[in-house]
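For this depiction, one protein chain was excluded, whereas all remaining protein chains were kept in their positions.
Chains: A and B, in written order; residue numbering restarts at 1 for each.
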Amino acid sequence: MLKECLENVQKTAPLVHNITNYVTVNDVANVLLACGGSPIMSDEPEDVEDITSICGGLNINIGTLNQRSIEAMFRAGKKANQLGHPVLLDPVGTGASKLRTETTDRLVKEIRFTVIRGNISEIKTVANGSGTTKGVDADVADAVTEETLPGAVAFAKGLAERLDTVIAITGAIDIVADKDTAYVIRNGRPEMGRITGTGCQLSGLITAYLVANPGNALEAAATAVTLMGAAGEIGWSHMQALDGNSTYRNRIIDAIYHMDGEILEAWAKIEKM
Amino acid sequence: MLKECLENVQKTAPLVHNITNYVTVNDVANVLLACGGSPIMSDEPEDVEDITSICGGLNINIGTLNQRSIEAMFRAGKKANQLGHPVLLDPVGTGASKLRTETTDRLVKEIRFTVIRGNISEIKTVANGSGTTKGVDADVADAVTEETLPGAVAFAKGLAERLDTVIAITGAIDIVADKDTAYVIRNGRPEMGRITGTGCQLSGLITAYLVANPGNALEAAATAVTLMGAAGEIGWSHMQALDGNSTYRNRIIDAIYHMDGEILEAWAKIEKM
Partner (left out) sequence: MLKECLENVQKTAPLVHNITNYVTVNDVANVLLACGGSPIMSDEPEDVEDITSICGGLNINIGTLNQRSIEAMFRAGKKANQLGHPVLLDPVGTGASKLRTETTDRLVKEIRFTVIRGNISEIKTVANGSGTTKGVDADVADAVTEETLPGAVAFAKGLAERLDTVIAITGAIDIVADKDTAYVIRNGRPEMGRITGTGCQLSGLITAYLVANPGNALEAAATAVTLMGAAGEIGWSHMQALDGNSTYRNRIIDAIYHMDGEILEAWAKIEKM
């Protein structure tokens, strides 16, 4: 599965439309190029329907949302839905502000998402909806640990069923789930949290994998999550004594650039639950 | 010509006003600093006339255009024209959406551009105007190859004459032409296409070269195109086994930082046609 999903991306060079934040957008573009895809960015409402039409998939990231880009998200999302393109939602910071929480809620109600990816707090806010701006689900602890994993997997599957999507919860342990099946991935390094935008980069990657692996969203997303984690470990293994988070950022993207199916399978720590 | 144009930039530190996309803007700024110029970014309509007035030239890039920045492009462009500053247009993605194609068409009609730089598809859309959103000129094949080069050179010269500008078509083979003369440049590496924004960076460079070489737009633009390609080759020659596109981006900018007239002339593959 890993090798096939990866090679489908490298063979087909999927074109991904990104409506994303201006903080990490350059890294998202370079990661998409590194994996063999191709990025286009556009967030002007008058432009996005045309742009999304020539792409294979749409990556919506609310990291620096504004009134203009919110309108663009809805117009592009609806167009991509009409065209049958995969659409990913990265609800950055949902729960941290009323605007983010309400926008996420409206997006989830009005757009059909193929994958929703976030950290556990963001995904809980997605689950709890607009009524609770900093909602905490008492049944699932905030960080996914070995102890809380079974509950988190059940939560992810349940939410995936309710929203008819694939849920990707990323953190120290990653969960990628549809209603029936979850992949648990233990790749990655804690130091990735010291680089801005590794989550945003992953959302771009997942979208490219969705485009190149049609009808196979769960495996495509799980492969992309594994790829990002493995690249984080490979990049770390190449760090020199004086290298810090800025160089680490480059090394992760470089590792994605050099990834192939064999390397990915050798590094993968993925299991089905 | 190459050495003189380059040294004029390093001696005079041209200040360039950029209205550019948020994807590659940081790299555009660092490339301008690397070549010896100085960047300013501003895309608020109420701000751009003042900012462009204190600069030597204006770089307009429509990569992530929006209604506000489009207004800024027209206000800054007209002001720069009044002041006799060189103005460059980088019509990113024109032909890919109605908004991009129409904005490009209006810009070309209302602003006097010193140079218009794009890939062959973008320049064809410039040539065909607003009537055809994905116009393909049957007389010029999409990629410029050794076979199609004579036709592409003739197309570039003809368009340069019609629009009274310098046309720069960049790709595997680059063409920089006014109505009478074309420079053909064979520097660069295909791997530059795996880095986001090498085209945007080049547009920034060309603008700096135009400012520092007044009255000599054709040679200034051809030198900047040669510089970017040579830096791509030099940067590539410094790549280590594990380096990928993210490190390559740094190495290209570093190569521009270290460039001098002798190095540029030694690497240049440029001919007049």
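Methods note: contacts are C-beta pairs under 8 Å (C-beta built on N, C-alpha and C of every residue); 3 or more make two chains touch, one makes a residue touch a chain.
On a predicted model such as this, the values are computed, not experimentally measured, just so you know.
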item	value
Contact partner of the left-out chain, one of B:3, B:112, B:186 or B:238	B:238
Selected from B:4, B:50 or B:142 as touching the chain missing from the view	B:50
Of B:40, B:83 or B:172, the residue in touch with the unshown chain	B:40
Contact set of subunit B toward the excluded chain (per top definition)	22, 25-26, 29-30, 33-34, 39-44, 46-47, 50-51, 54, 68, 238, 249-258
Hidden partner chain, residues of subunit A it touches	21-24, 26-27, 63-67, 93, 96-100, 193-197, 242-247, 249-250
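Keep in mind that, in the parts below, only the chains that are shown with their structure count from here on.
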item	value
Intercentroid distance (Cα basis), subunit B paired with subunit A, Å	33
